[in-house]
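All protein chains but one are shown in place.
And now, chain A:
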Amino acid sequence: MKRDIPVTFLFAIALAHAAGFATAATPIEVPNTMAERVKPCVVCHGLEEKTGRGNYYPRIAGKPEGYLFNQLRNFRDGRRYYRPMALLLENLTDQYLLEMAVYFSTLEQPYPPPERVALLPAKTKLAQKLVNEGDPARNIPACTECHGQELMGTAPFVPGLLGLPRVYMIAQFGAWKSGGLMRGQTEDCMSEIAKQLTAEETSAIAAWLASQPVPRNSGPAAGLSAGMAERCAGIVHGGARR
């Protein structure tokens, strides 16, 4: 019996040592929820004040599920290049990314107020024409044809265009044009459209979209027209060549 005491004592020391830390404090309680699991995302894509960060990061809450899932996979697999996203997602499977996409697509969050942008009347007219009518002479469809009459996207693959920062949209136009946004997807509809647009046109569209209020109780439109679905087959089939 006497011999047991030091042995037990040593065992306790060994355990404490193995644990490597003195756990006087109670472990943090972690909710078993998706909201907790996507905390790394909301540092940039959440609601908190983003002043000083260029107000660049796009809102993802309420965007169509298929769109979000495609983008998550594109970032992870290097088809859409943005290093912070690639590093964040590198160890995650399709199944888990889909779960994240579903979470954000159904997340309801208030939209930010429209950006205050001083736009000359001529620029406003230019933007409105391209957004609502496109330019058939250059085979440029209206934005509304794919992104919905309310510009809130089309389920399940096309993102909404309202409530996004102007600088984010300008950056995406630039990336579509240079081929940096979707590497290896030259057949993709949006890069062909962006390449047709002038810098003046893209900056007018981005400024105009960012200054529009988001309609109440709106969401993605139901589906693409047969013509656009064919033209943009690349995204309809998952955005990924597999």
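Please note the rule applied: a residue touches a chain if its C-beta (ideal position, glycine included) is under 8 Å from a C-beta of that chain, and two chains touch if they have at least 3 such contacts; residues count from 1.
What we mean here is this: contacts and distances are computed from a predicted model.
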**Asked** Going by UniProt, what is the name of the one chain that was not included in the view, given "2-oxoisovalerate dehydrogenase subunit beta", "Cytochrome c, mono-and diheme variants", "ATP synthase subunit b" or "Sugar-binding protein"?
**Response** "Cytochrome c, mono-and diheme variants"
**Complete:** Missing-chain contact, candidates A:Val43, A:Leu120 or A:Ala233, resolves to A:Val43
**Request:** Give the residue, chosen from A:Arg59, A:Arg79, A:His147 or A:Arg166, that touches the chain omitted from the document.
**Result:** A:Arg79
**Item:** Touch residues of chain A, complete complex, unshown partner
**Value:** 14-15, 17-30, 36-37, 39-44, 53, 57, 76-79, 83-84, 86-93, 95-96, 99, 240
